[in-house]
Each structure stands twice: as C-alpha cells, then as structure tokens.
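Just one protein chain is left out here, and the rest sit where they should.
Naming follows writing order (A and B), and every chain is counted from residue 1.
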Amino acid sequence: MRSELDMIVGGVRPLERPEAHTIEAPGKSGEGTFTGELTKALGEVDKLQVDADQQAKMVAEGGGNLHEMSLALEKADISMRLAMKVRNKLVDAYNEIMRMSV
Amino acid sequence: MKLFDTTLARLERSLDVRLARHNVLSANVANVDTPGYTAKDVDFKAAMAAASPGTGASAESMTLAGTEGDSIGAGAVGTTGHAADIPLMNAAGSSPSMDGNQVDLDRTMVSLAENGMQYGASARAAGKKLAILRYVSSDGNG
Partner (left out) sequence: MDFFTALRVSGSGLSAERTRVNLASSNLANAETTRGPDGQPYKRLDPVFQAVAMEGANATPGAPGEKPMGVEVSQVVADQTPGKRVYSPGHPDADADGFVTFPNVNPVNEVVNLLSASRGYEANATAVETLKQMAQRGLDISR
C-alpha cells in the first residue's frame, strides 16, 4: 500500500510555475511609470495628428491618395477622442481626491 | 503655435482653386459648339503656388467675358469674385474641329469629374480637421 501511495504521489508532477513576469522597479519618470506611459501615448496621438495633416496637405496640393487620407483622418479623430476621454477621467479622479475630507 | 495651421490654409486654397477650375471647365462645356472658341483650364500647380490673394496676377485673370468669336451669351461665362490671382492656360486640347472649336467634350467631362472628387476630398479633410478641433475645444462634449 505504501508503495502504491508512493507511486501516486510520485506520479503527480509538481505544478509548473508560469514564466515569472519580471516586474522591474520603475525609475522616476522613465518606462513603466504612469507618467511615462501617458507621455508615450500622447506622443502617438500627436503622431497620428501629424500624419493626418500630411495626408490632407498632399490631397490639397493635387496628388495624394483619397482612401489613405480618409483612414488617417479617422484614426486621428478616434485617437483624439480617446485621449480626451482619458483626460476627462483623470480630471474627475483628481477632483474626487481633492474632495475627500482629510 | 497657431490654432489654424498651414494645412488648413492649403486646404482652403485648394477649395478656391477647385471651384475656379469648375467654373472654367463648365464654361468650356457651355461653349462646346462655339466656333473659334479656345478651351481654357486652370494651371493647378501654379494656382496653388500663388499663396494668397494680392500676390499679383501672373497670367490672365479670371474674367472670361467673351473675347473668342461669338460665344453664346458673351457675358454669361464671366466669373468674378475672389479668384483674381488664379492663372489660366489654354487647355491641352485635341485638334480643332472644322469650325475652330477646340473643346474636347470627353476630356472636359472627365476633368470635371476629377475636379469634383478632389473638391469633395479637400472639403472632407477640412471639415474633419475642424471637427477634431471643435471636439477638443468643447471639453470632449461634442
């Protein structure tokens, strides 16, 4: 009986540890901080706006690609709306905190 | 940093030039049976390069009051208004027909279609840019 128990216990493999997700301690305002991520995201929104501007300019000058321009404009619009929503949420959160009585 | 940047200025300019070109091409179509009529077109690149009104007209101005032969309703195809600095050129036409008329109806209609599409594209782009600005300026509330 003991040997059978041993077999059963031995047959159960230890739980495999998933790949440990290394969480680095973030720097002051580099990668990994909230500020860093926010800045990077705003940079991408800005890049989309510049892209849309360039496409619109190309179409205005008489060349350009109509559907590329439409897509660039739409991306710029959507990303800006999302950024605005995030900004509004941040402002609301700030106000909420300021309202808390200490 | 300006609120309404150069891109918007270029789009506005392109809308002006496209409208002027539409008028010119429509005048060509109206005069398709006029003896001795020379087809005209707008030199688009030159018109876009002439940045703003008042830089001085380079070539003929926009008034198309009938000077060619006996055009139908001589004054009717004249245009007035903003576009005093949009240079015209003679349209690259086909060989003139027996009565000296140089309007190639097919190419003119195709150019009208192209011009209309470009106008729509510029208008859409300008509208969209302004919509984004409006959205942001109203705190994300439309």
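Keep in mind that, in the parts below, contacts are C-beta pairs under 8 Å (C-beta built on N, C-alpha and C of every residue); 3 or more make two chains touch, one makes a residue touch a chain.
Because the structure is a prediction, the values reported are computed rather than measured.
Listed here are the chain B residues that touch the chain not shown: 94, 104-107, 109-111, 113-114, 117-118, 120-121, 124, 128. Although one chain is hidden here, its contacts on chain A can still be listed: residues 63-67, 69-71, 73-74, 77.
Just so we're on the same page, only the chains that are shown with their structure count from here on.
Residues 5-7, 10-11, 13-14, 44-45, 48, 117-118, 121-122, 124-126, 128-129, 131-132, 135-136, 139-140 of chain B are the ones that touch chain A when the two sit in their complex. Interface of chain A with chain B (complex): residues 49, 52-53, 55-57, 59-62, 64, 66, 69-70, 73-74, 76-77, 80-81, 84-85, 87-88.
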